[in-house]
Structures are given as C-alpha cells and as structure tokens.
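Shown here: the complex without one of its protein chains, the others still in place.
== chain A ==
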Amino acid sequence: MRVALFITCFNDTLFPATGQAVVRVLERLGHEVVFPPDQTCCGQMHFNTGYQRECVPLVRSFVDTFADADVVVAPSASCVGMVRDFHSRVAEVSGDRGLAAAVAGTVPRVHEFTEFLVDIAGVTDVGAYFPHRVTYHPTCHGLRLLKLGDRPRALLRAVEGIELVDLPGATECCGFGGTFAVKNSDVSVAMGTDKVARVLSTGAEVLTAADNSCLMHVGGLLSRSKSKVRVMHLAEILAGERA
C-alpha cells in the first residue's frame, strides 16, 4: 500500500525518532511510504485553546496537503482525533462550503498508526523484538476519541521478548491536556505526579503510549524526580529489531 505520513508538527520538531520508527515498521511490512513535504500542523493547539478562527488556514493547508493521498497515517492519537472530530467544525466556523467538502473527503482516509496496522493492514505481529519490561498508558484521546481499544496492546503483546505489565488506573488522564499543562500547571502536575507513582509501582523500565505529548509530560516529571524509567512512543517499540 502507498501510505502518506502525517508526522505532526510536534513529532517532527521534538520527537523525530517516532516518525523514523513509523517508517521502519511500515517499510518492514512492505508498504510504500511517502512524506508530503508541505505538511505542518493539524491545528489542535489553536482549536483546543479557543483560537478557532486561527485554525481555519491550518485545516485548509492540511486538506490541501493530503488531497491526493489514498491513506494517511499519523503516530498521534490526539492529532487524528482533532482531524476526525473537529476539522469539520473548523470548516463550519469558516463558513466555507468548499472547505467543508474537502474536509469530509479527507477525514475518512486519516488513520492513527495502530488503527492502520490492525484495521487496514490487518496485522498485530509486526515482527518486532524488544526485550524489556513495558507498561502502556492509553492516552485519553486514543481511549475515548478514537476508541483504540485493545489495538495498541495487541500489537505490543506480539512483540518478541517484551514483558508487558498492566498500569494501575490506566484510564485516568495523566494531566497533560495541551495548554492545560501551562494554564493550570498546578492541577496538571498533581495529576501527572499520581500517574508517575503508578508507573513506578509497575516496576517497568519503559512507559509507552500512542501520543508523545502525554509522554513528554509524564516523562518530564519522571526525569525531574531522577527516575530511570524511560518513555518511548509505541512506534519505537514496534520498530525494535534484534541487533
């Protein structure tokens, strides 16, 4: 399959290893991968912070960039949630019928990474090797907006050598919430600190998730508390190979 990548502004700038891992996994499975170079941002930060009008040109540019793609894959549950649930609202706010039609045409072709693997490519065993104790945090947008369900865990379970351990209170928000982490940093840190305690209780070496944003928040707290637990995007684990 010819797969167009949407790497998200955040992953592109701060977590390129995630995108690289996605490429590795998709190519290992025999897909042709392309990266439309005009892409920038899905507009989530603007939209969720109340800057809906500022979001309009970003949505327009998103649909232009991926107009010709058969399948778009992004390694971010929250950005896919933004595209799927809110691009139509942005189009509505803009009052531009053409944009609304373009959004309606694009949205069904956009998939989160684990969704693509399980539902479209039809695999759970991607041939990965990762001999570590890992715990998985289902991020809120993956859990509730996209309803990823067991897909990420099924993919992780199939990884050779992995020891996957349950995270207590997994479905509770880590407290990131985009600009919430700044606007309400005290509450955000209180939530994240509780999440950290639960991660530590699992004895895992690695905390993984389908969103680097939440991992950055929890990982930042782990790092400040001098913990040795690493955070890694799920794609990086699925890209793992025997040396």
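Quick note on the criterion: contacts are C-beta pairs under 8 Å (C-beta built on N, C-alpha and C of every residue); 3 or more make two chains touch, one makes a residue touch a chain; residues count from 1.
As a working rule, contacts and distances are computed from a predicted model.
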Which one, "Glutamine synthetase", "L-lactate dehydrogenase complex protein LldF", "NADH-quinone oxidoreductase subunit J" or "Cytochrome aa3 subunit 3", is the UniProt name for the chain you do not see? "L-lactate dehydrogenase complex protein LldF"
For the chain that's not shown, point to the residue among A:Arg28, A:Arg109 or A:Arg144 touching it. A:Arg144
From the list A:Leu29, A:Val71, A:Ile120 or A:Cys173, which touches the chain that is not on show? A:Cys173
Had the left-out chain been drawn, it would touch chain A at residues 7, 9, 11-20, 23, 35, 37-41, 43, 45-54, 57-58, 61, 86, 93, 140-141, 143-145, 171-173, 175-193, 216-217, 219-221, 223-224
